[in-house]
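Here the complex is missing a single protein chain, while all its other protein chains stay put.
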Amino acid sequence: MAVDAPARPPDGEPPVLEETAEVDTPGLEREAERAKARQGFLLGLPTIVYLLVFFVVPLGFVVAYSFATRTRSGRTELRDFNLDAYARLGDDIIMTVAWRSLWMAVVATLICLVLAYPLAYYISTRSPTVRNLMLVGVMIPFWSNFLIRTYAWRVLLDSDGLVTQAFEFIGVGDGRILFTSNAVILGLVYGYLPFMVLPLYAAIERIDWNLVEGARDLYASGWSAFRRVVWPLSRPGVIAGSILVFVPSFGAYVTPAILGGNKEGLLGSYIVLQFLSARNGPVGSAVSVVVLVVMLVATLVYFRTGGKNL
Amino acid sequence: MEGTTNGQRPAVELAGVVKRFGDRSGTEVTAVDDVSLTIGDGEFFSLLGPSGCGKTTTLRMVAGLELPTAGSIRIHGEEMGLRPPNKRPVNTVFQSYALFPHMTVAKNVGFGLEMRRVPQSERRALIDEAIELVEMGSMAHRKPAQLSGGQQQRVALARALVNRPEVLLLDEPLGALDLKLRHQMQVELKNLQREVGITFVYVTHDQEEAVTMSDRIGVMDDGRLLQVDTPEAIYERPSTRFVADFIGQTNFLEATVAGPTEVVLANGDRLRLASDHPAGAAVAVTVRPERLTVHRRGEAPADRHTVDGCVESVTYLGNAVIYGVGVDWMHLEVRCPATLAGDRRSVGDDVTVSFEPEHVALVTG
Partner (left out) sequence: MSKGVAKSTAEPQGASRWLLRGHSAAVFAFFYAPIVVLCIFSFNDSNAVGNWNGFTLGWYEELFGNDNIQSSIWVSVKVCVASTVISVVLGTAGALALERFRWWGQKAFDAVLYLPIIIPDVTMAVMMLVFFNETASWFNVIPGINLQNGLEKLVFSHVAFNISFVSVVVRARLANLDASMEEAAADLYANRWQAFRRVTLPQIMPGVIGGALLAVTISLDDVVVSSFVAAVGGTPLSVYVFGMLRKGVSPLVNSVSVVMLVASMALVLASLVISRATGSGREER
């Protein structure tokens, strides 16, 4: 109901209600909205096209390859689609490699968690200036070249390397851990530790310390307060960090290549092998697809448990 | 000052404006439901209502930040249609001020002029004038982050006014300020508006603010425009229950219309009150607490309508005393000027509450 109560001007003249030229706006409003949507679409179009051509299509090819046929000469041909490659996934070799990769990724993640948690906690108890300095200190190795950082451990762990010498000096058994799975795990931990520290720090920093004080007020000891208040509240950070370490560790290629030699083949190395030496496109593609699916599942878990944007 | 004067076109005309928001899943919200109103040139007009009543959406449609689903909006007679905000002769002062943090005060204020390609020399003079108008002269080279909330608000004002818009739109600009500053700014804004003579359309949920500053108020609830009137008319003669309740305090006496000049209260009392409503219609008689008087039982003058009751509560406010009086079927709130403790009624006293029939209004809804 249109209500236009006339004011009561002193001269008693009601205001003039002009003829309302009602514009047919429902349709026009929608058209304006559509025009804006079109603008947005056009703005994003170059990016969309680029990703379609240089990402989605390549992905499609790989998936197609995994169903394709391998000729005798080692070429992959997109015909006679079959599930041979996937059938091969059950082979012992692949299974071994897969389990080894999984195990190493899990161990690396756990070690990172153990190392990173106290550090993140400590950082969050510092003053803002010190905190920022320490965070930058954690980030600097991350910003420097990954290859070089991993290589640095190669140097240290070499048969004449410092670490080996140190071990022998102390007398703690055989220091030659280079080219063993331990070296690879060490490399993975070293490479991805910042990815665990930062989300943990972010989660711990957000905790409302009044809750801890409240727990203390109710007679909880320091350790108990930690276990029942701080730890549960920091869980989102734990999950985020774990995924950020697990995902790259599972598909790692460079670290095992440098520190593991060729003995400790992981999934990453296996895939490369299939493409370069064994020239078996379908199998290599099939394994790649599987790795990708595992990653996707892990990421979905991350988002489902309320993880924020990376 | 109100409506059309001197044959000049009114500053703002809304006719049948509707705004519906909906997503593709089908849930639709009607934020603004068929609003029509006319704002005169040079008027200080307020849109008043609770949160979510559609007042801000209406303002944004005038600004061009939203497009109406139906209806027309005219500024000085010119149909705005689909014009984007940068093509409309209006400027807005936003609730969050929206000052550009990477620009100085002077650059902020001059932004609109720059966009309209006003030459540099002219710009400088206009900017200085506007900054002086809001008394921010010494801060021209500061950045917004270095200003207090009140200062930022003035800059936002200057930034809008410098463009000499035909209408200035203000979206709850004083909301973020503390009480004292807010009162101060209310006075300043009112004076400013008189000085520059530009039509102000002001959105607020604070009824005291609206009543203090406005020439006319439009009360909205749930997307609908309920009453448009001067503050006095809205206060003394509210048209609906919501309006009566929203502005100030009031009492509602449920009643039924007995005839063109009479209503029957719920307790059977008859009251002489003219109305257009059909006989039998359910209405409420609203009386403001300050229009009621408390007397010792039986001591009320004869020319006033009376109701007997018992004091249930006494609240001393310093400059007034509020009595909560229980009468047969309901509770009345009476506001009396402060009296010495000896003259005051106490809880449990039998009293008579009286009022003059001219001081009530009839509302429906």
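In this document, chain identifiers A and B correspond to the written order of the chains, with residue numbering beginning at 1 in each.
Note that a contact is a pair of C-beta atoms (placed from the backbone, for glycine too) under 8 Å apart; a residue touches a chain by one contact, two chains touch by 3 or more.
Everything numeric in this text was worked out from a predicted model, so none of it was measured.
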{"item": "Contact list for the unshown chain, restricted to visible chains", "value": "A, B"}
{"item": "Candidate in contact with the missing chain, chosen from B:Arg159, B:Arg237 or B:Arg291", "value": "B:Arg159"}
{"item": "Selected residue (touches chain absent from view) among B:Thr57, B:Ser72 or B:Thr92", "value": "B:Thr92"}
{"item": "Subunit B residues that touch the omitted chain in the full complex", "value": "63-65, 84-86, 90-92, 94-96, 98-104, 107, 111-112, 115-116, 143, 145, 159-160, 163"}
{"item": "Absent-chain interface as seen on subunit A, which is shown", "value": "36-41, 43-44, 46-48, 50-51, 54-59, 61-62, 65, 115-116, 118-119, 121-128, 131, 134, 136-141, 143-149, 151-156, 158-162, 164-165, 190, 193, 205-210, 212-213, 216, 222, 225, 230, 247-248, 250-251, 253-254, 257-258, 267-268, 271-272, 275, 281, 284-285, 288-289, 291-292, 295-296, 299, 309-310"}
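What we mean here is this: only the chains that are shown with their structure count from here on.
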{"item": "CA centroid of subunit A to CA centroid of subunit B, Å", "value": "53"}
{"item": "Residue ranges of subunit B touching subunit A (in the complex, touch as defined)", "value": "2-4, 10, 13, 15-16, 34-38, 40, 67-72, 79, 81-82, 216, 224-230, 233, 239"}
{"item": "Contact footprint of subunit B on subunit A as seen in their complex", "value": "1-9, 13-18, 20-23, 25-26, 28-29, 32-33"}
